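Remarks on the structure that follows.
Note that one protein chain of the assembly has been removed; the remaining protein chains are unaltered in position.
Labels for the chains are A and B, by order of writing; each one numbers its residues from 1.
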Amino acid sequence: MIPIALYLALAAIIFSIGLYGLMTQRSGIRILMCVELMLNAANINLVAFSSYHHDLTGQVFALFSIALAACEAAIGFAILLALYRMKDTISLDHINILRW
Amino acid sequence: MAPILSMIVLIPLIFAALALLTKTKEQARAIALTGTVIVLLLTVYMYFNFDSTIAANQFEELVEWVPSLGITYHLGVDGIAMPLILLNAIVLPLLVLFTWNDDRKSPNKFYALILATEGAVIGVFTALDFFLFYIFWELTLIPLFFMVSIWGGPNKHHASIKFFIYTHVASLVMLLGIFGLYFAAWDMTGTPTLDIPTLISQFQFIESGIAKDLIFLALLFGFIVKIPSFPFHSWLPDAYTEAPTAGSVLFVMLKIGGYGLFKVMLPMLPFTASPNMMISIMAVLGSVSILYGAFLALSQKDLKRMVAYSSVSHMGYVTLGAAGLVSLSVSGAMFQQFSHGLIMSVMFMSCGIINNATGTRIINDLGGLAQKMPKLAVIMVLIFMASLGLPGLSGFIAEVSVLAGSFVNLPVYVMIALLAIVITAAYHLWALQRAMFGVYNERLGTVTDISTYQTFSMGVIAILVLYFGLNPSPVLDMMLTNSEHIISLMAAMGV
Partner (left out) sequence: MAVENYAFLIPLLPALAFVLTFFLGKKLPKGGAIIPIVAITISFVISLLITLNLLANPEEVINQSYSWFAILNIGILVDPLAAVMLTMVSLVSLLIHIYSVGYMSHDKSPSRYFAETALFTASMLGLVLSDNILQLFVCWELVGVCSYLLIGFWYEKPSAATAAKKAFLTTRVGDVMFLAGIIILFSDLFKIFNGTIPDGIYILRFDEIFAHIPDIAAMNANIFGMEVSHITLITLLFFGGAIGKSGQFPLHVWLPDAMEGPTTVSALIHAATMVTAGVYLVARTFPMFIAAPDSLMVVAYVGAFTAIFAATMGIVMNDLKRVLAYSTISQLGYMMLGLGVGAAIGAEAVGISLFHLINHAFFKALLFLCAGSVIHAVGTHDMRQLGGVAKVMPITAATMVAASLALAGIGIPGTSIGTSGFFSKDAIIENAYLFGDTTGAWIPYALSIVAALLTSLYIFRLLFMTFYGKPRTDYGGHESPGSMTVPLSILALFALFFGGLTSKTFNTFVSETFVNNFVNLNIHELASIGGYHLASHGGHHEPMLILWMPLIVALVGFLIAFLIYGLKIVNMDSLVSRNNPIYKLLYNRYYQNAIFTDFFSVKVIYEGFAFAGRAIERGFDWIVNWLSNLTLEAGESLRQFQTGVVQNYATVVITGVSLLVILIKVVMEVI
C-alpha cells in the first residue's frame, strides 16, 4: 500500500506547478490549463483521503468536482473565444476591463 | 380575525408590482387609485375598531421567523402609529387623484413608486420588530430616490444622491444603535430578540452608562436626520425642491423620524445615564430648528424652497415637544406630525400648480394670480393661514400644545421658539402678497384655474385641516393616551 503522504506530495507538486503557471503565464488558455491542474490536485487529495478513511463520500465529491471543472473549462474557453474576437488577443496583460 | 395590518402593508406593495406591469397612464392610475382606496377603507375600518383609551399595541400579529437570531414577524399599532397611518391612507388616494390628468414619462413606474412608498412607510409604522422596522425604513428610501432622480427638476441628480446618501448614513448609524441594543440585551438575558417593546424594556438593565448613552445617541441621530432637525436638515431643501409635486408630498408623508422619536426614544430617555443632557440636546435642536427654518424660509426667492424650509421650522416643534416631557407637549408634537402632513401636502400641491401654470416658482416673478386662479387663491390663503398657526386650523392646536406644554420644563427654549412666530407669519404673508395678490403680471401669459380633480383633492385636505383644527379629539385622544403612558413611566422612575 502506498502511504498517503506520497499522494499528498504528488498533489502538492501538481498544485504548485499550477500555481506557478497561473502567476507567470500570459496566455489565457495556459492560465486556464493551470487552473485545471490545481483543481485536479485537489481531486487527488479528495480521492486519497477517501481511500485512507474508507469512506466513499470523497470520491463522490471528486466526481462532482470533475464535472464542475468540465463546465468551467467550457465557459472559460467560450469567454476567451469571445475576448479574442473582440480584442484580437488573449494575453491577459492587455485585458484589464475589470478595472472600474 | 383577518391579518389587517399585513394587508395594509402588503396591498400597496402588490399593487405597486401590478402598476409596474401596466402599459398606459389610464391603467396605471386606475390601479394606483384602487390600491390606495383599499388601504384607506381598511385603515378607516381599523380606526373605528381602535381603542383610543389604552396605550398598548393593538391588532397585533406575531409569527416566528428566524428564532436563532430572535427575528419575528411582529406587527401592531398604538396611538402613536394609528394617526400617521391614517394620514398616509387619506392623503395618498388624493395624491393619485391630484396627478390624475398629468402627462409624464413612464406613468406605470410613477404610480408603482407612489404605492411602494405607501407600503414601506406604513410598514415602518406597524413594525414591532427591529428587523422588519429597518427593512421598511430603508425601503422608503428607494422609491423616493427614483422619484426625484427620474421626474425631478433641473438639479435632480445632485438632490437625489445627496438625499439618499445623507439619510442612508444616518440609517446606518441607527443600525449600529440597534445592534448595540440587540447584543447588549442578548448578553444580559442569554436569548436573542429584536422585538421592539422587549428591547426597549430591557434597555434600562444595561449596566454600562456609556453604552446606554451611545446606543441612545446613535438611534437619536438616525431619527433626527429623518425628521429633519437643524443642523442635519440640509438634504431636505434640495430634495423637497427638486422632487416632482407628488414626490414632495410623499416626502411630507415620511413621518418616520418623529415616529421613532416617540416610539423608541422617549421610553428609553429616562434610563440613559444623563437624561438631562439628552433632553437639552433635543430641546436645543428643536427650538433652533424652529427659528432657523423660519429665517431661512424668509430669505428664499423660490416658493417651493420657502415651503421646504418652513417644513424644517415646523418639524422643530416635534423635537421640542418631545423634549418637553409633559403629556400635553408630547401629544402636541405627535399632532404636529399629523397636521403638518396635511398642511404641507396642500402647500406643495399649490407650488406644483403654480409652477405648471406659469413656468416659474420665483416669488418675485409671480403676482396677482388670485385674479386668474380664484379657487387656488381661496385654498392657498386657508392653508397658508394654517401653516402660520392660525387658530381654528390644525397647526395651531399642535403649536399651542407644544409651546404651552414644553414651557413647564423648558421655558428658555420655548421663548426662542416664540420669536419665530412673527417671522413665520412674515414669510407666509410675503409670499401670498407677492404671488397671489397685487397687479397681475402679464408676462405670465394666460393662466387657467385648477382642475376639478385638483380642487377636490386639495379641498378635501383643506377641510380636514379645518376639521381637526376645530375638533382635534378624534386623533388627539389616542395620542394623549400614549403620551400620558410615556410620562407616567417617567414619573414612576422619578425623572
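Everything that follows uses one rule, which is that a residue touches a chain if its C-beta (ideal position, glycine included) is under 8 Å from a C-beta of that chain, and two chains touch if they have at least 3 such contacts.
A quick note: this is a predicted structure, and the numbers were derived from the prediction, not measured.
Novice: Can you say which of B:N155, B:Q433 or B:S451 touches the chain missing from this structure?
Specialist: Answering carefully, the residue with contact to the hidden chain is B:Q433.
Novice: Of the residues B:S6, B:S201, B:N355 or B:Q371, which one touches the chain left out of the display?
Specialist: In the full complex, the listed residue that touches the missing chain is B:Q371.
Novice: Considering the complete complex, identify which of B:L296, B:V318, B:V447 or B:A462 is in touch with the unshown chain.
Specialist: Residue touching the chain left out of view: B:L296.
Novice: List the chain B residues touching the unshown chain?
Specialist: Touching the chain left out of view, chain B contributes residues 162, 165-166, 231, 233-235, 292, 295-296, 298-299, 326-328, 331, 368, 370-371, 381, 385, 390-392, 396-397, 400-401, 403-404, 407-408, 411, 414-415, 418-419, 421-423, 425-426, 429-430, 433, 436-440, 471-473, 476, 480.
Novice: List the residues of chain A that touch the chain left out of this view.
Specialist: Answer for chain A: residues 19, 22-23, 31, 92-93, 95-100 touch the chain left out.
In this text, only the chains that are shown with their structure count from here on.
Novice: Where the CA atoms of chain A average out and where those of chain B average out, how many Å apart are those spots?
Specialist: 57
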